[in-house]
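The structure's right below; bear with me while I get my questions together.
Note that this complex is displayed minus one protein chain, with the remaining chains in position.
Right after this comes subunit A.
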Amino acid sequence: MADGIPGLTLVHPLEGRRDALAAASVGTLLSLDLEAPVAAVDLRVDPDGSGPAAVGAAVGAALPARPDTWTALPSGLALRLGPDEWLLTSTTADPQDWEFHVDETASAHGGMAVDVSAQRTSVRVRGTAARDLLAFGCSLDLRPAAFPRGRCAQTLLGQAAVVLVAYDVDDLALIVRSSFAGYVADWLVDAAAEFQP
């Protein structure tokens, strides 16, 4: 998706801060990188009904069974944001196709999927200091045992709502509404000063 559709240029919401984030990275301690835009739908469906299993079959992997966890899809992620809400991403599908594909199954089970590909953007936070950095603005218990790979959470970083995703001990991502992305990037760059030699 990163290349967009020929003719119209896809502009990353944090394009103007790409360099600042890179400059704030500190060796193996910390790296801050923009993630490429992906197709995404917000899925709302009754968790106790047949919907989640059906959607899982349609997207190629079971949806996460517990809120605040994620599972991998063949080319994307399924993040369970709440009891009846999931965010399903695809790195290969076109946003309209992705919405149509998921919605086709969800609506048959009383649910719905809405295209939110451009609603949010994502910053990857990696390095041995990644969790320390986030501890300056996120009140969740981010110790690896409490927030291991497979966890995600809707929380606050500074004063912005984010979805925090744990890929590994030193590999996390922040998914943030694009209007708040500049604030979050500025916050990260400012916080990263702590780790500058």
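Things to note:
Note that contacts are C-beta pairs under 8 Å (C-beta built on N, C-alpha and C of every residue); 3 or more make two chains touch, one makes a residue touch a chain; residues count from 1.
Just so we're on the same page, contacts and distances are computed from a predicted model.
Set against the options "Potassium-transporting ATPase potassium-binding subunit", "Ring-1,2-phenylacetyl-CoA epoxidase subunit PaaC", "Glucose-1-phosphate adenylyltransferase" or "Sarcosine oxidase subunit alpha", the UniProt name belonging to the omitted chain is "Sarcosine oxidase subunit alpha". Within the full complex, the residue among A:P47, A:P64, A:P95 or A:G127 touching the omitted chain is A:P95.
Of the options A:T69, A:T91 or A:Q119, the residue whose C-beta touches the omitted chain is A:Q119.
In the full complex, subunit A touches the hidden chain at residues 4-11, 13, 16, 37, 42, 44, 95-96, 110-112, 114-120, 135-143, 146, 158-160, 177-180, 182-183, 186-187, 190-191, 193-194.
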